[in-house]
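Have a look at the structure that comes next, please.
Rest of the complex left out; these chains stay put.
To keep things simple, chains are lettered A and B as they appear, and every chain counts its residues starting from 1.
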Amino acid sequence: MIKKAVWIGMALAAVASASAQDAAPASESSMFLFSTLLLLACGATTFLAAAGFAMIEAGLARAGNAAVACLKHIAAAAAVAGAMALCGYRLLYGVEPGGFLGAFERWTPRDVDPVGLGWASAADFSFNLLLATLAALIVSGALAERVRLSAYLMFTAVFAALIYPIGAGWAWGGGYLAGAWRFVDLGGSAVVHAAGGAAALAGALVIGARRGRYKSRGAPPAGDAPAAALGALFVAVALLAAIAGAERSYAAIGDAIAIATRLANAQLAAAGGAIAALLMTASIYRRADAATVVNGLVGGLVSIAADPLSPALWQAALIGAFGGVLVTVGGPLLDRLRIDDATGAAPTHLFCGVWGALVVPWTNADASLLAQLVGVAMLVGFAFVMSALAWLVLKYSIGARVAAEDELAGLDSSALGLGEEPD
Amino acid sequence: MIKKAVWIGMALAAVASASAQDAAPASESSMFLFSTLLLLACGATTFLAAAGFAMIEAGLARAGNAAVACLKHIAAAAAVAGAMALCGYRLLYGVEPGGFLGAFERWTPRDVDPVGLGWASAADFSFNLLLATLAALIVSGALAERVRLSAYLMFTAVFAALIYPIGAGWAWGGGYLAGAWRFVDLGGSAVVHAAGGAAALAGALVIGARRGRYKSRGAPPAGDAPAAALGALFVAVALLAAIAGAERSYAAIGDAIAIATRLANAQLAAAGGAIAALLMTASIYRRADAATVVNGLVGGLVSIAADPLSPALWQAALIGAFGGVLVTVGGPLLDRLRIDDATGAAPTHLFCGVWGALVVPWTNADASLLAQLVGVAMLVGFAFVMSALAWLVLKYSIGARVAAEDELAGLDSSALGLGEEPD
């Protein structure tokens, strides 16, 4: 360890002699290689969210719906890839500066750095594709046990081709929120999570509650709690990767410190969310509730995503903990309103996402509460209204909901033929 | 983001002033560190395939065979490690240039760069070990519910010590296919997947179908569809890593662009495979089939592995989609021939692997269809014949198949004693 003191001494001297961001640079090739690596590795890890959300839905849905839950996630991830490649990615960066919409940006994977940020366009495409997948899959769980597979896949394609990228372009593509408001959402609390959660809420309102959900006593028991817990841990790893990768650049000592700080804060926020949900459910119901703790862990990460860089560790833990509180009270609140969100997608992603975006000015002096309010209102409002329209069109065209007898039997039987006598 | 414009400007100037491959290099140390990192990270991620294949088999096999399925995969991965360390890795790079076999190459993990490619030999060993593991584990699923554990492990050792590395040496170790034919298989469509699938097919033919498989009506129902879906998502992540890592070098801006392009194409191919399988099964059977979609996702990745670099995104999606079609029609075709491939290993890995290698000339002007045909024929033929011989030897020596009553009871009971009264 002594022998490393020599070169680290050089690095520290460089850091001391200038602000970290401007310290002795790596070669331009190395910068490109490092930043591309960051996007690719974080993007690939973010893909674990597809497995994670599938497991959460399969675990929290009634038995007899798990296979369809998994199929939905695989097919939806595929639909997002197609929609982003054809349309979404071009819209995201095609927005005119400071504007709301723009031209279709042309690109190919081999383009070097089409938007001037320092990496191959294919790496940026992969990372954005996986953020869009994250947002789109949030919708699935809320509608579990009753949504029609074909309607869900069509909604997913529309969401990934139009709804998500237009909103993301306002904040991340240089559009209105970036230009006029300096809206801060580094890791997607509002852009990804609140937008996905709003789409989930719109779908739950249009499609309606599961049959008998508010007639019998309480929620149906979870089919497979360990699957849900495993899924939540995957989603947690995926969100850590999304939070780290959203730094985009890994080219100077300051970037490395920033990414490490993001991850440490995110870990504390996740811990805060899980512990708050555990203590809340233990004190309210006199016993822990596994599904709520699982969502608290995820909700803590959603809450810190908007700005994982500015808070101190204790602030990050508090931000996450309040996310855990929102998850705990949000589910019963929706149930009181007779809005049936089967996996708690709206409390976890919408409520915590809004909270995460609004709390940014507490720790980040460059953010203004007004800008954050405007950004959240626009992103959530746009996603909600457009998604509700899309669901209504689907409802009155091909139908958004399965037949009553299929719902009671569980979708695995009607959609996949599982459990039937083979022909 | 403005501040990054400076150095990216330098990088872009460098790219513009020369071909990307030769652009302003990182220091030689950085190149070594980057390339080693690529191999290690991708190798470690490829190991997820062991978990993935185990879950696919455990999920698609009848209940009562899942524990043995998992045990087989853990023990087989261990056997591959031993076989590759003792013999396989030396054969792979020991082949004489342009030849068929060669001397046993001596190496130790600390060797720097034994084959002149720019990384530590231990990193290359790890990566090759995990590709061999991938190939060997393909065999397991096809023989589910009836293969003898000890016979399968012995076959795996022989496959990893001799069959796989000799073929891989022809294409990747500088042997006959590389020297005389310039055979193109960047990511292992033929070298890894078709060889593993051919070995699986040979095993299924020698061992025969599950008892009653073609007497009762249709395939036995899957025990646990969510496990299979989770497994497929793990295999997908593992294959993305294998496709990225097969670039081998991560030392210049051109390498970074190439790897990012590989990943973007692979994502589209996976999407194409899953969607094609979904649409095919939905239109043929009037309902989706979860197992087929799961295999379609993997089949899309197998199809693009041979050349994930040359296609445009739409070409990658089409290549993957035709892989999804092969998966959908391949299973019923084998069933018509009374070849019982329990998890669809042959359609997914053999059929898609052959397709992937043969389609390379469509997008890659440096590849010739004749060379691809010769390469596929040699690799598949060698793996099939050698594997059939190995299975025949096992069948007529220790026996390759469990007793009838054990098969009917499920292997978990006979091989592991699960479900019995404890003594």
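By our rule, a contact is a pair of C-beta atoms (placed from the backbone, for glycine too) under 8 Å apart; a residue touches a chain by one contact, two chains touch by 3 or more.
Note that the structure is predicted; figures quoted are calculated from it, not measured.
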Of how many identical copies is the complete assembly built, when 2 are given in place? 3
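By our rule, only the chains that are shown with their structure count from here on.
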Where the centres are mean C-alpha positions, what is the separation of subunit A from subunit B, in Å? 31
What residues of subunit A sit close enough to touch subunit B in their complex? 21-22, 25-33, 36-37, 39-41, 43-44, 47-48, 50-51, 54-55, 58, 66-71, 73-75, 77-82, 85, 108-110, 112-113, 116-123, 125-126, 129, 149, 224, 227, 248-249, 251, 412, 414-419, 421-423
Residue positions on subunit B within touch of subunit A in the complex are 1, 3-5, 7-8, 10-12, 14-15, 20, 23-27, 30, 34, 37, 41, 45, 216-219, 221-222, 225-226, 228-230, 232-234, 236-237, 240-241, 244, 250-253, 255-257, 259-261, 263-265, 267-268, 270-275, 278, 285, 287-290, 293-294, 297, 312-314, 317
